[in-house]
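Accompanying notes for the structure given below.
Shown here: the complex without one of its protein chains, the others still in place.
Here the chain labels run A and B in written order, and each chain numbers its own residues starting at 1.
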Amino acid sequence: MNTIIIEGLSFSLPLFIIAIGGIYSEGSGITNLALEGLLGFGAFFGGLSYAILSRTFGGDPTVLIYASLGFAMVGGALLALLHALMCIKFKANQVISGVVINMLSVALTAFLANQINASFFGQPSNKFLLEVFPKATIPLLSRIPILGAVFTDFYTFELIIVVVALFMAYVLYKTPTGMHIRACGDNPHALAAAGGNVQKVRFWSVIASGALSGLGGMCFAYSISTTFSPNIYMGFGYLAIAAYIFGSWKIGPTFLACILFGFARSVGYVLVQKLSLPSSYGDLVLTLPYIVTLVLLLFFSSTNKPPRALGEVYDQAKR
Amino acid sequence: MLKRTSLIKRLFILCCGKGRHQLLRTSLFCIALSLLAGIILLLLLGKNPWEAYRSILQGAGILAKPRYAGRKSQLTDFMSLLNYTTPMVFAALSVAVALKCGIFNICVSGIMVFSGFMATVLVGYSNLDPFVAKILVVLIGALSGALLGMLIGYLKHRFNMNEVVVAIMLNYIISYVVSFFIQTRFIDPITRQSVAVTQNARLTLFDYPVGSLKMEIALVFPLAILAVFAIKFVLDRTRFGFELKAVGSNSKASNYAGIQVGRAVVFTMIISGALAGLAGVSYYLGSNASIQPRVLPSLGFDAIAVALLGNTSAIGSFFASLLVMIFDCGTTYMSSRMQVLREIAALITSILLLFSAIGIFFRNLADRFQQEAEEV
């Protein structure tokens, strides 16, 4: 039972922070299918920075581990810059741009990972090795029956994610900036008439989605395989999209959706173990979140309400 | 007051401005830009871009290599190119047809895995007469793809489910479920892939002796060409094609005009799915002979690039497929000759797609430059 909670949370929380990134971008009106590429590129950047820093400085890996999280956010933001430019400045079709960015990320990270490993580290490899991420347990709270597992044996990045998530929720719902972001997604002309700069707000929302996705991607890299490799692209970015579609583009319900997905996975794995099934059954378990998504979409698609101006190119002349 | 438009602007107008074949010229412009990007990339790696591009063409059989292994020649390289191009043509047509109806079919990879798996399991391990086996493979491929396409179309029409999200979910579900079955029943422990299909079921003849050479013959390549012309005919000259394009352009107006939108969507997805299914069997039982578990073929996603590059037209998709596969096939040879990573092909393809995606921006910009030039 404890495993379910611990494993579930370590998947749900990185997924959640990526989903928040999606909410920011789409909440401002820019369709963002590129979360998959953004998380991958962030993980690549973080992994690369870790590899470089650990070789240059050596010493205590813990500092570098946390630093790599920061670099991952930078990496995600960099790739998101491209999506922002394509959609806002070049007025490209936002769905296509998202898919393009995903493909570019896969190709670019594969190429660069191979190239950098070969040229600079002198070894043929397409991975960056990382250290195991530190875990922690809160002494008193972890003793609470059942719920105590939440505070037991968790990666410290989960704590970081919770803090960042709370901050992003606060910004989106309580500050003028957040109000403007949400206004852009509903009726950008309203913001323009009030003197706001629609392009700027959307631009930074997309950048934010990149940074958050990068953070989530790096956390996945640590928790799943302790490496960055081309296998980081496992469709979690798309799962995050599914999560915020359930959550109706609101942070609170999206959190619940992420918990559902994470726990669906961990329950599945535990079942496979308990029933002593061969490990290939794990593949079937991995389908659970996707099947759940499809089923729920089936019933809720008609009542879904995306932001009104989502995907529309903002044209100043059209009033 | 006279104002001379700068040379760059005039060149740009020439490439992307209004006039005959604006779409074609813009596509060529995007290709030129990405080749330029490739040149810069190669220079950064310290390689000679001219040599590199020449090697790519040699590897693809368009130009002659300096020397050939026994029983190989430029013709065999070219036949090999056609072999690899076949699945891409089907996949690009699949995406293009769906796009013409306003649907993004991002499930091509998943459908490929599904149809490839079904054909492998049902016919791939049998001992049927080669002629019968191959025909069955093609039929199963098209049918299983059509079924999945119908599902996606129906879900979109009846339940208003966003087809992009549905497609992505299906991709992963199919990938994992097929992987599960392969690993529990059809696994080849040495290759870690599914057991190779028997020769009689393969759609490509390998090492087929023709004269003094041994080459690959893609038996379904003519079918791909046929598909291109068939799709073109349907879109341009038939009632159904008219309805398909109408719904893709404006579904509300189409409904108002009496066109049955749901039927158009479902039928379009059936066709798109069937094409993706054919891509799947020509990939997994043609240019390859087994399925790698848990891997979604990147071909399904590259096909989006290709369809966009070909301006979602049937003929355009064919030539764009050829171009991209020349790159893909030729890069193996280039990579070994010039010590450049194989991955550069995927990178240049992605850059090409990037430029294709902002093609509309290029056209609008050229229109604006043209208008400014005309006003002064």
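Just so it is clear, a contact is a pair of C-beta atoms (placed from the backbone, for glycine too) under 8 Å apart; a residue touches a chain by one contact, two chains touch by 3 or more.
Definition applied: contacts and distances are computed from a predicted model.
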### Message
Leaving aside the chains you can see, what is the UniProt protein name of the one that's missing? Options: "PTS EIIA type-4 domain-containing protein", "MoaD/ThiS family protein", "Biotin-independent malonate decarboxylase subunit beta" or "ABC transporter ATP-binding protein".
### Response
"ABC transporter ATP-binding protein"
### Summary
Full-complex touch with the removed chain, picking from A:193, A:271 or A:295, is A:193
### Message
Just to verify: which one of A:2, A:175 or A:273 makes contact with the chain not shown?
### Response
A:175
### Summary
The missing chain sits against chain B at residues 237-240, 242, 245-246, 249-250, 252-260, 368, 371
#### Entry: chain A, residues in touch with the chain not shown (by the definition above)
170, 174-176, 179-180, 182-183, 186-187, 189-196, 302, 308, 317, 319
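Rule of thumb we're sticking to: only the chains that are shown with their structure count from here on.
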### Task
Please report how many Å separate the Cα centroid of chain A from that of chain B, as a whole number.
29
### Residues of chain B defined as touching chain A within the complex
45, 104, 106, 155, 159-162, 164-166, 168-173, 176-177, 179-180, 183-184, 293-294, 298, 301-302, 304-305, 308, 341, 343-344, 346-347, 349-351, 353-354, 357-358, 360-361, 364
### Query
Mind pulling up the chain A residues that touch chain B in the complex?
33, 86, 90-93, 95-97, 99-100, 102-104, 106-108, 110-111, 114-115, 118, 235, 238, 241-242, 245, 278, 280-281, 283-284, 286-287, 290-291, 293-294, 297-298, 301-302
